[in-house]
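A protein chain is absent from this complex, but the other protein chains hold their places.
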Amino acid sequence: MSGAITCSAADLATLLGPNATAAADYICGQLGTVNNKFTDAAFAIDNTYLLFSAYLVFAMQLGFAMLCAGSVRAKNTMNIMLTNVLDAAAGGLFYYLFGYAFAFGGSSEGFIGRHNFALRDFPTPTADYSFFLYQWAFAIAAAGITSGSIAERTQFVAYLIYSSFLTGFVYPVVSHWFWSPDGWASPFRSADDRLFSTGAIDFAGSGVVHMVGGIAGLWGALIEGPRRGRFEKGGRAIALRGHSASLVVLGTFLLWFGWYGFNPGSFTKILVPYNSGSNYGQWSGIGRTAVNTTLSGCTAALTTLFGKRLLSGHWNVTDVCNGLLGGFAAITAGCSVVEPWAAIVCGFMASVVLIGCNKLAELVQYDDPLEAAQLHGGCGAWGLIFVGLFAKEKYLNEVYGATPGRPYGLFMGGGGKLLGAQLVQILVIVGWVSATMGTLFFILKRLNLLRISEQHEMQGMDMTRHGGFAYIYHDNDDESHRVDPGSPFPRSATPPRV
Amino acid sequence: MSGAITCSAADLATLLGPNATAAADYICGQLGTVNNKFTDAAFAIDNTYLLFSAYLVFAMQLGFAMLCAGSVRAKNTMNIMLTNVLDAAAGGLFYYLFGYAFAFGGSSEGFIGRHNFALRDFPTPTADYSFFLYQWAFAIAAAGITSGSIAERTQFVAYLIYSSFLTGFVYPVVSHWFWSPDGWASPFRSADDRLFSTGAIDFAGSGVVHMVGGIAGLWGALIEGPRRGRFEKGGRAIALRGHSASLVVLGTFLLWFGWYGFNPGSFTKILVPYNSGSNYGQWSGIGRTAVNTTLSGCTAALTTLFGKRLLSGHWNVTDVCNGLLGGFAAITAGCSVVEPWAAIVCGFMASVVLIGCNKLAELVQYDDPLEAAQLHGGCGAWGLIFVGLFAKEKYLNEVYGATPGRPYGLFMGGGGKLLGAQLVQILVIVGWVSATMGTLFFILKRLNLLRISEQHEMQGMDMTRHGGFAYIYHDNDDESHRVDPGSPFPRSATPPRV
Partner (left out) sequence: MSGAITCSAADLATLLGPNATAAADYICGQLGTVNNKFTDAAFAIDNTYLLFSAYLVFAMQLGFAMLCAGSVRAKNTMNIMLTNVLDAAAGGLFYYLFGYAFAFGGSSEGFIGRHNFALRDFPTPTADYSFFLYQWAFAIAAAGITSGSIAERTQFVAYLIYSSFLTGFVYPVVSHWFWSPDGWASPFRSADDRLFSTGAIDFAGSGVVHMVGGIAGLWGALIEGPRRGRFEKGGRAIALRGHSASLVVLGTFLLWFGWYGFNPGSFTKILVPYNSGSNYGQWSGIGRTAVNTTLSGCTAALTTLFGKRLLSGHWNVTDVCNGLLGGFAAITAGCSVVEPWAAIVCGFMASVVLIGCNKLAELVQYDDPLEAAQLHGGCGAWGLIFVGLFAKEKYLNEVYGATPGRPYGLFMGGGGKLLGAQLVQILVIVGWVSATMGTLFFILKRLNLLRISEQHEMQGMDMTRHGGFAYIYHDNDDESHRVDPGSPFPRSATPPRV
């Protein structure tokens, strides 16, 4: 709380004249109480802000679950929703036991954190339970992205393994590099000790969350191969459309709603005056971040609407939803350090990147039911580059601490150092996730734990592994679904006429 | 921040006696810091309150999308959800470029605002980014109402045109009149310069949002005519029921959840003491507004439940949902300036108005799939009249500034001036929206850009314009939906057996 009241009884006593020490003590004592009450109020305000931001980020997990469910075929609805519930549930325990410690365990070295396992010695002077909850909600988002890429054909056991590894280790280590004050590429290191004098600027995780989730998904989908029926012999793509556009739109809007906790919430504090007593403070930066997030998503949605109309001949709501989310994934890195007009540029290009990546994916017969690698990996990488081009010096200094001569956006006259740091972040994330998650998926494949059998893929995992079809619109459908307690399979394996 | 600390060193010095100037400076310097810190804390508290209220109002867009989707037939689900996504997306850009400027562009004249285009010279001393985001979320709600009236038969191009015109111009001008301090009918003008010494009282927009959206929808639906099959030759009404009651209930509850940002959030600040140091302040007015909103909706829902049971013979959840929303649309104008018992009266009458308007609509063969004109137009107008009858002087003075001899509710002894101002608002909105949106719909019809062909209407717009049916519950359904990249139409135009 900058601008603390520093009433010095000694100083005041001399000013008040002879034998005024007691008066000075009295006055300063009162002002000391005032100072403490400001400290209390600040903790209450900032914790209210961070807790409700965390709840919004958690709502994104519901958004993911609905988006994923709507984007897969009806016969795999239970399967993918179960992965979303367990991302949150298993992520809760793993992040509590060691994920948070690896990411933010205080006073550690550049690679990995080593304190606060299972929240021992917590809260600390710089982090309270609200910060842990906020970071847990972020961690489970990364795992949610990956399950989208390998949906409809992955064994449940493989899911349990890769999700725990991603949420408990791979993701926390990356967040330590870029978000912990000790991280080797962090912008929060002391000014003279930062990568290219700036550190990588990834405010809310275009790289740390979206690229990590997207690249992990890329490897999983590449190693598993496409869903059966996705590409014809000659290579022509067949759209295996999701079973419910309503769930896709519901999920997209919930992600949009949660993104207002994801980006503006990443300030973690709102009561930070830039010039005490003036109307311009961190609250303005937070509002601007919410506006930038909105403008980038809106622009990407409109660009995708008209772009895909040209390419496919119709106005497609699920394409527009993906365009919208691509715009959000891209602006997430620079949302707090750019002007609103630049956020529009960011959204426009994010849509171009997404359409391009999807075209490329069809060319190389890469199948990703949620376009997760293209959207989160492609638009996430563009979002990091965008910061290197458009970040504004004034906002960087407000958000990351005033640093004379700090590098900023290339197109804004800030030189190329920041862009360099952003490119390093992209390469390092691709490398780390490929080495860790790529290897894991490869091992799972070799142990025959990765892909389900062809028969199960055709029947759908809900019938064969999750207790029955997700939808039963008629009592007699239920007959075919009657699961005799103890037997793994429903009486009839054919999905009901719904 | 009323009750500022005004420590005057000069005054204190004289009191402290000879050569005490330095001491007085010192003490007042400390208290100056205290004052600044209170200013900072107030900005942080009020911006937290307004931002999270804005996020709730945005959640109403999700509510609209689900309500609309559930209320139309399955074959038009993608179409209407796309309009809801684009209300938000296109609205984002238009409101940023000129909508906000027309509505709240500071120091302008009575008709239209003329500053802050594309948020230039922003934030201002009186408005920060959080205020822009809040007003954007309001603007897109008006467009969402209109698309409900003309659902299931409107060309997508016509939708793009009218939605941009409504969100970018028609709605912002109305909000300038009644909500900008410069607006000609605004209650925020100086006391001696207000319409009928009061200005129109429309706290959260029964008129500005709901009537504008409802009257625009009325014109669109009248000019387009009813859906095919809605009325038999003899004029008997055939209920073309929506395809999913679950989506209707989901949407209604989300709108209810978002309304707690829409009405209480319209105070825009919570830290406004009415009598510093006492437990009664704007926070109490905000809580009362949330309770009034709840009671009006609850009463309207129960009245509709029993009213429609008498009329139609069964307990219908979709009717109860519309009744609930009618109660909210009505109380929105007076939610902050009436007692809880009056909110119950408001809700009861809103239900009567809605049932009456629906009866009238059937008589004149007016078809509105969402009952939008009846609900938002009819109950919105009743809500304005309700204020003129039940507004309490004490609350008007707290919310709109103490004004001796201010007119208030007719039934509360406050004379007829306020009711007069409310009736002027109703007439002006009907006139302005008819002149602008009515004309636009008429032109679109003449240019054959308004209604879709009969064949498209029977097949449904999802199949013919949006890439396929919204629901696919079986793989082989997908065959009929396979859309060859590049061709506008799926292989088979008949909707699958779902």
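Order as written gives the chain letters A and B; numbering starts at 1 within each chain.
To be clear about the criterion, contacts are C-beta pairs under 8 Å (C-beta built on N, C-alpha and C of every residue); 3 or more make two chains touch, one makes a residue touch a chain.
Being a predicted model, the structure only gives us computed values, none of them experimental.
Colleague: Out of A:189, A:445 or A:466, point to the residue that touches the absent chain in the complete complex.
Modeller: A:466
Colleague: In the full complex, which of A:209, A:247, A:399 or A:412 touches the chain missing from this view?
Modeller: Hidden-chain contact among the options goes to A:247.
Colleague: Which of B:127, B:145, B:324 or B:375 touches the chain that is not shown?
Modeller: B:324
Colleague: Among the options B:157, B:238 or B:402, which residue touches the chain absent from this view?
Modeller: Final answer for the missing-chain contact: B:238.
Colleague: In the complete complex, the non-displayed chain touches which residues of chain A?
Modeller: Residues 16, 19-20, 22-23, 26-27, 30, 33-37, 39-41, 43-45, 47-48, 51-52, 54-55, 58-59, 61-62, 65-66, 69, 77-78, 81-82, 84-86, 88-93, 96, 118-119, 123, 125, 128-133, 136, 156, 244, 247, 250, 462, 465-468, 470-475, 478, 481-483, 485-488, 497-498 of chain A touch the chain that is not shown.
Colleague: Where does chain B touch the missing chain, residue by residue?
Modeller: 1, 3, 5, 7, 11-12, 15-17, 20, 27, 31, 34, 38, 41-42, 45-46, 48-49, 52, 56, 73-75, 229, 237-246, 249-250, 252-254, 256-257, 260, 264, 270-271, 273, 276-284, 286-288, 290-291, 294-295, 297-299, 301-302, 305, 311-321, 324, 340-341, 344, 362, 458, 471, 495, 497-498
FYI, only the chains that are shown with their structure count from here on.
Colleague: At what distance in angstrom does the C-alpha mean of chain B lie from that of chain A?
Modeller: Distance between chain centres, rounded to whole Å: 31 Å.
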